[in-house]
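As you look at this complex, bear in mind that one protein chain is not there, while each of the others sits in place.
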Amino acid sequence: MADDSSKRLTGFIGLGRMGRGMALNLCRKGFRLVVHDIDPRPVQDLVAAGARAARDVADVASEADVVITMLPHSAAVAEVIAGPAGVLASARPGTLVLDMSTVAPEVTDGVAAAAARREMGFVDAPVGRLASHADRGESLFMVGASERDFTAVRPLLEAMGTTIHHCGPPGSGTRTKLVNNYLAIVSCHLNAEALTLAQKFGLSLDKTLEVIHGTTATNGQLKIAWPTKVLRGDTEPGFTIDLAHKDLTLIVEAANAVRMPVPAAAAAREAYSLARARGYGGKDFSAMADAWCELAGAVPPRLES
Amino acid sequence: MADDSSKRLTGFIGLGRMGRGMALNLCRKGFRLVVHDIDPRPVQDLVAAGARAARDVADVASEADVVITMLPHSAAVAEVIAGPAGVLASARPGTLVLDMSTVAPEVTDGVAAAAARREMGFVDAPVGRLASHADRGESLFMVGASERDFTAVRPLLEAMGTTIHHCGPPGSGTRTKLVNNYLAIVSCHLNAEALTLAQKFGLSLDKTLEVIHGTTATNGQLKIAWPTKVLRGDTEPGFTIDLAHKDLTLIVEAANAVRMPVPAAAAAREAYSLARARGYGGKDFSAMADAWCELAGAVPPRLES
Amino acid sequence: MADDSSKRLTGFIGLGRMGRGMALNLCRKGFRLVVHDIDPRPVQDLVAAGARAARDVADVASEADVVITMLPHSAAVAEVIAGPAGVLASARPGTLVLDMSTVAPEVTDGVAAAAARREMGFVDAPVGRLASHADRGESLFMVGASERDFTAVRPLLEAMGTTIHHCGPPGSGTRTKLVNNYLAIVSCHLNAEALTLAQKFGLSLDKTLEVIHGTTATNGQLKIAWPTKVLRGDTEPGFTIDLAHKDLTLIVEAANAVRMPVPAAAAAREAYSLARARGYGGKDFSAMADAWCELAGAVPPRLES
Partner (left out) sequence: MADDSSKRLTGFIGLGRMGRGMALNLCRKGFRLVVHDIDPRPVQDLVAAGARAARDVADVASEADVVITMLPHSAAVAEVIAGPAGVLASARPGTLVLDMSTVAPEVTDGVAAAAARREMGFVDAPVGRLASHADRGESLFMVGASERDFTAVRPLLEAMGTTIHHCGPPGSGTRTKLVNNYLAIVSCHLNAEALTLAQKFGLSLDKTLEVIHGTTATNGQLKIAWPTKVLRGDTEPGFTIDLAHKDLTLIVEAANAVRMPVPAAAAAREAYSLARARGYGGKDFSAMADAWCELAGAVPPRLES
């Protein structure tokens, strides 16, 4: 796997809860690493595993062929990559920067553009799954890269994870991660509201989950129903937006009647109300996707394949 | 299936988009039916299938052993079952009322209590899945009933559907349906927001869905992660509420930056903010369920089995 | 005041926290009253003040020329006025029904139509201000009535309050009250969010209120700015929707940074985002009124005078 890559030197900056495990997997699989972190402890762990400890960011950047960054927030990425003492200031033309942090898209775009101005490549590849997956080399990566740069970083990614999605040009990895986490994180709060409602109702949790898992409630819709419906442009109703609005009204009222706040449901109801005001009431409830794209000035979502 | 039930007479009131198909399945499977609807057309269809057309609600109620109601809203259910010219006013003690409408829980509780006062049984069994499933006798039912009444209506339900959940005593069917539809309907709007964001970002829809379907984003959490975590009382973090809040902040900001409204995400973010204010920031993000139950004065959700 | 009205008999049904004080003011000012409530205690107070206690609703309705109802919710109003044993069932043609409860507009419309079918007049006149104002005969009334019926009920209203707005035909009183209370009640929560933010920021409350009261923040906008701007069709920017969105973004971020939930601000921000998506970003922020009317399919709000 790490064949000719093993002769190349890989820099790794940011050895936190995720980065440490990722870097250790690179070491174990034969990659030569030069590493840096403001905390000396994980640096020691990497040195024990065969990596060289760099003095600072510039020391990493001036030597490595590929520099990986795994940092906690947008400001750190901007500073470490594009700041006055950052990677781009010290690296040679031709160096490839691989940012695996989760940051704002404009930060990704900004550092990508700055890298291009200095004739360096840039790949964004934020990480999915949990820290425990990273420790085991089982992460998922959403990659934004040119074909050439994707090919270049692929061995590194394969050493750190098991699922690699090439989502499009630079910037696509970051954006795909945000869409993915949108669903994961907001769904989590939905679950919280729904189960709290079940508790307020005095239902059996075991039975309620058994029911929910047998329906499309836990969002089998997006996987099962939508690809043959709205995502093909078919919004003939199985269940209309008007009926969804009616049921959601019952739900929000029932929750309020037991003194339980359901802010996400309430926000969703107003969104259905907006779709109805715009003439979508008689369409299938999956047509919320079309309604929302129209309101936001986006093209409706349609599958290509 | 309709063995000794075939000698008994079943009333069916409400032959709309769902009710007509359900009643036709009962006819086909050998049940004797007396039916009523304010619209004469579906009544004709049922007569053609062997049912008797009643003059009015009282005519159904005075003859049938079990009276099924499938009506469009809470007010119709209250009127047709418990109103001055309703089922309870004309039926014999011992008659069983089976309401399959989706209504407010207090309406279900009210008609159940009114039935009990007249020594009649009551079952709530709202219907899951689509109208096309009802036509094919493939519905799902969420049933609130005593053991005895559940046994009594079971042959009828088996003639109309393929999945039958006995959720608890009267009122449990209605409440379980609301919790189930909460997830189904609000998730649908989440999908709409998330895909709109993908469109505004200019991502490949096919690729984005491929990524999403490979993660827990489409709510595999509730099925896969939660039963071993928060629903057992384990909130050790895989991914903390603080990190979820941070990511959701990036998401909401990125959406606003491309002039796209994300009301459900924004509401969810404030819910995470509330959980952080209450001291849950360092727990696993599935602990949103505990945070929300605490805020709403409900017991935390824990599996029994 | 109660000149020839004093010969007429006024019915009053509903002597709760508001109704009792209102009815007592009618007694004091010389109106002849026949009253009813399910609670005997306030009935005693009215009898002591000179009113006659009726046996039931029918007893009030069969004798009175005008029947006032002051009831706690929509269901009670529907039942007491239009139910089988209600006012309309017992009253003579020509009787005038004056409902002063706060109810859903469709309930007002329903009982108004039922009264018209029986050749009775109907006026909706929900009550503004507090219970203590009602006790002192200082209430405010928002009246929906024909000119003729408004003239007929005016002496009664003048005996119970100090400010009487004739808002339009039947149904207008109820609807005006809802719009008024929308602002009063949601503003109250806004104040709560804003002052909580001030507390989290550690600001001096006295100083902060001094600043706020000197600006248009506490909604002098609607009174002072809007009548010369958007309500005349002038949306030339003093402060654009884009800038409002930018400031609101700072506000929501700052609140989240101190672990404080601001759900109303977050919902408003998404509304601004929607207005921006629809092309309103460069207009004055009062043009939110035009944006929202367009989204909801309403005509833009313009003053006539």
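Each chain gets a letter, A, B and C, in the order it is written, and its residues are counted from 1.
We adopt the following convention: contacts are C-beta pairs under 8 Å (C-beta built on N, C-alpha and C of every residue); 3 or more make two chains touch, one makes a residue touch a chain.
Model, not experiment: these values are computed from the prediction.
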Check: Which displayed chains does the hidden chain touch?
Finding: A, B, C
Note to self: I'm checking contacts with the chain that's been left out. Which of A:Gly16, A:Pro261 or A:Gly282 qualifies?
What the structure shows: A:Pro261
Note to self: Can you say which of C:Val43, C:Ala125, C:Val153 or C:Leu248 touches the chain missing from this structure?
What the structure shows: C:Leu248
Notebook entry, point to check: Which one touches the absent chain: C:Ala75, C:Ala89 or C:Leu231?
Noted result: C:Leu231
Next item on the list: Go through subunit B and note every residue touching the omitted chain.
Entry: 263, 267, 274, 277-278, 295-297
Check: Hey, which subunit C residues sit against the chain that's not shown?
Finding: 73-74, 102-106, 128-132, 140, 142, 163, 165, 167-168, 172, 175-176, 178-201, 203-223, 226-227, 231, 238-239, 244, 246-248, 250-251, 253-254, 257, 259-268, 270-272, 285-286, 288-289, 291-293, 295-305
Next item on the list: Kindly note down the residues of subunit A that lie in touch with the hidden chain.
Entry: 84, 245, 249, 253, 255-256, 259-263, 266-267, 269-271, 273-274, 276-277, 281
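Please note the rule applied: only the chains that are shown with their structure count from here on.
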Margin query: Between subunit A and subunit B, what distance separates the C-alpha centroids? Give it in angstrom.
Written below: 32
Notebook entry, point to check: Approximately how many whole Å separate the CA-defined centres of subunit A and subunit C?
Noted result: 48
Next item on the list: List the centre-to-centre spacing of subunit B and subunit C in whole Å, with centres computed as mean CA coordinates.
Entry: 35
Notebook entry, point to check: Residues of subunit A touching 2+ other chains?
Noted result: 263, 267, 295-297
